[in-house]
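Here's a structure for you.
Every protein chain but one is kept in place in this view of the complex.
Chain nomenclature is as follows: A and B, assigned in order of appearance, with residue numbering initiated at 1 for each chain independently.
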Amino acid sequence: MSNASVNEYMSRKYQAGFTSDIESDSLPPGLNEDVIRFISAKKDEPEFMLEWRLKAYRAWLEMKTPTWAHVKHPEIDFNDIIYYSAPKSKNDGPKSLDEVDPELLRTYEKLGIPLHERAALAGVAVDAVFDSVSVATTFKEKLSEAGVIFCPISEAVRKHPELVQKYLGSVVPIRDNFYAGLNSAVFSDGSFVYIPKGVRCPMELSTYFRINAAKTGQFERTLIIADEGSYVSYLEGCTAPMRDENQLHAAVVELVALKDAQIKYSTVQNWYPGDEEGKGGIYNFVTKRGICAGENAKISWTQVETGSAITWKYPSVILKGDHSTGEFYSVALTNNFQQADTGTKMIHLGKNTKSTIIAKGISAGRSDSSYRGLVRFGPGAEGARNFTQCDSLLIGDKCGAHTFPYIESKNMSGVVEHEATTSTVSDEQLFLCQQRGIDAERAVSMIVNGFCKEVFKELPMEFAVEAGKLLEVSLEGAVG
Amino acid sequence: MSAELTQTSPTDLDSKSFGEQAQPLSLPDDLRDWLVDQALARSADQRWSSAGERFKQIQADALQTLKATPFPTRKTESWRYTSVQPLIAAVNAAASSADANADPASEECLQPEALQALIDQADLVVRFSDTGEAMLKLGEAQAAHLLSFTLHQASGESTKAPNGEADLLGEFGSRVPQGYYPFVSVNAALLSTCLEIRVAAASDDSESVKPRILLLNGSQDAGQGSLSDRQHSRVLLKLARDAHAELTEVRLDAGSAAVFATSVLEASLEANSRLQHYQFSAAAASDSLYAAAFIKLGNHANYAFNGQSTGSALSRTDLTVELTAPGAYAALNAHMLLNGNNRCDYHTALEHMAPHCESDEQVRSIVSDKGKAVFNGRIHIHRDAQKTRAEMNNRNLLMSPQAEVNTKPELEIYADDVKCAHGATIGQLDASAVFYCKSRGIDEQSARSLLSEAFIVETIQLMPAQAQQDLAMALLQRFQETV
């Protein structure tokens, strides 16, 4: 590609990559029990929470970093990470948006987060997590009328300890894996959602995560509980400033769907991916898991992963309730030196449980994108069904696309169907488009969007548009 | 290394044989240590009459590697679904059974007629016995003159082909890829026979002059409660440019002893050569078997693998094909017929290293009772392997509530202009097809066996040779009768 528009296309940069100048209230780097006590005290946590954190920390010390993912990175020095960093004004505790640091609000504006009136227009309730703490949650009142609890998890720990104690760690136990253990010990904030019995949450709930301070690890924790017969759709977005060094993001998300409840969880992940040389970028090591605890429950994960230097993430569903449903729709795009190892686990335990997996991996530049998935039918999963489709699209001859599906069946009445294909954007396709007057990057964008269509249609509308744009930006310079 | 071998006195060695084992083995690494001891013990009475020094070196090197290799546990990725515990149990059982060998096997190995047909048409038949010795017979078929070979035996005697030696020993181990192959080291450390074969091209290109090589493994002799663990064979095979060959490996075990056997094939196919490779395993339920085949394909070389296994307590096959030059083609077909407590594990890897190569793979399983089928199929497209076509299909039929299937079809792709696809299914027989049969008067049992047979017959029909198809059908019938 040599025309002018291509140069312009290639020169597009990571658009969320600016830093905000806000005084931080940070700890020095390093991790020990005192740091955990500090975090817990800072948040006025009840005793049970501190105990839980310390238990997690002690378990974590004995755990090893996972090595099975198809990713390469230098060893992480966990003592060179800042485990707590809050914007200064937090000490006074913003009671409303008016009290929030205006610089912070401008940050959100730059990010295009629909806070303030724009939130009202979009009809989205937002909990924004800036580095380590939740800053503001909009629409609290309207939600509380419906009985919905939507607040920072630090607040839930204090105000709804019975719910937190019952469900925190019930889906992702502290010993689940290295990063989940670390998160359990040091998580600073995140969102908490409880939808009462029979309530359909009146609006989409949304969280924006952003890492700002240098050398800061972000360890947010999200817990969503949908009580019997309820429904909630939850959106998660993330960005981070451009920095030369790698930053760690190790979040844990737990979803609990009780009988007849439905949780739809959508993510557009746009952490800083590093530059064209592979310098900097976020290490995104996230544990996301939901349990369909009761009959007819449904959990649906939709993710568009375009950011991060390394993504290590397997949003999963434990299908425990009979007739429950799990879904996973994913687009993972990697460019330059990005590495993504992502997929899902569908653990079928109950009768007539169903799961669908549609995973689309797009690799460009020198990147590697892997799908890693597990479908397991337990002996009790009578009549279980799974359909999996993993498709890879390779753009250029220096990238890699991989598929590692694990399929395990211990039930003769279960049916698993798995398909995987690979394709490329061929010279012939590009030539045809160009011959019809469509330039190469437009053609690639069209082909990529078509490739991802099945997943995009699962996203809430405003996210679908954003996702399409993100892919375009992320593919900069992919065709040459 | 060889110094270490000579340090151990014969008396010490005796104390390490069966029956006097101090403690039962429990961990996989205990098994490894026991195998190391066995190898040391046996090295004393090995009398390779040809290339003895070479084999001593091979075994010494293998021992060195083996000592440093942790044995697979459930946490070992490439062995996560297959456990070495049955072999540990067999070793322990043999150690605690005082009257081993006292009760020779009474059960005759039922030899299907179809096997006789294979024997009759073979140019070279090698029969491996429980003692680790092999008997070689040159057939009267017309293609034997294209073979040059040497059969080396640890027990002493070696046999050479009338028209010359193969001279391939220098390549021993060279086809084994980088990676974790603990039982390949075991095979070399305990090596009982090594067969090296070169196949020359016929002057005229017709199929009728394709040399047929038949390797027969089987145990019938050892007694109840003992462990027959002397069969560890290595085959080095080289097909010259334009050469054709057929290699058939058959294992039929009917003895009452548990068998632990390993076999490793290292083959290289030069330009435009063709190898049809068959592997049949109808082992006894108590057997622990390891087989590996490492195949390198040159320009336009053509390799077809057809495997059929009824599994055993431990049955693992590693099959790696490297397509190293343009135009190479590999077809891998395998099927597993499992009942009782039998397990079977095929780990295949297609290494597409050059452009314009193709591969097709079909693996199917029928799993009854408490059987367990494992398939790991890897397609690896290297950076330079543009214009590759690779397709893989795995289908599994679960016939009973406690049957289990674990499958992992993998793609690892580093070139963009390729066509790769895989599919995997697990399920039971189609209920509407069963009803259709019943509506025509066929009872449930017959309908199920008719339909499951059809499921396998499709892959049997992919076998290029009739005699092998017949054997596969005979073994399938035998399996169906036991279900």
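Going forward, contacts are C-beta pairs under 8 Å (C-beta built on N, C-alpha and C of every residue); 3 or more make two chains touch, one makes a residue touch a chain.
By our rule, contacts and distances are computed from a predicted model.
Student: Between "Methionine ABC transporter ATP-binding protein", "Fe-S cluster assembly ATPase SufC", "GMC family oxidoreductase" or "Germination protein, Ger(X)C family", which matches the UniProt record of the unshown chain?
Tutor: Matching "Methionine ABC transporter ATP-binding protein", "Fe-S cluster assembly ATPase SufC", "GMC family oxidoreductase" or "Germination protein, Ger(X)C family" to the record, the invisible chain is "Fe-S cluster assembly ATPase SufC".
Student: Indicate each shown chain that the hidden chain touches within the full complex.
Tutor: Taken over the complete structure, the missing chain's partners among displayed chains are B.
Student: Given the full complex, what residues of chain B touch the hidden partner chain?
Tutor: 430-433, 435-444, 446-447, 450-451, 453-458
We take it that only the chains that are shown with their structure count from here on.
Student: Using mean CA coordinates as chain centres, what's the gap between chain A and chain B in Å?
Tutor: Computed value for the inter-centroid distance: 45 Å.
Student: Residue numbers of chain A touching chain B in their complex, please.
Tutor: 68, 377, 379, 392, 394-422, 424, 426
Student: If we count contacts the way the header does, which residues on chain B are in touch with chain A in the complex?
Tutor: 77, 81, 383, 386, 396, 398-428
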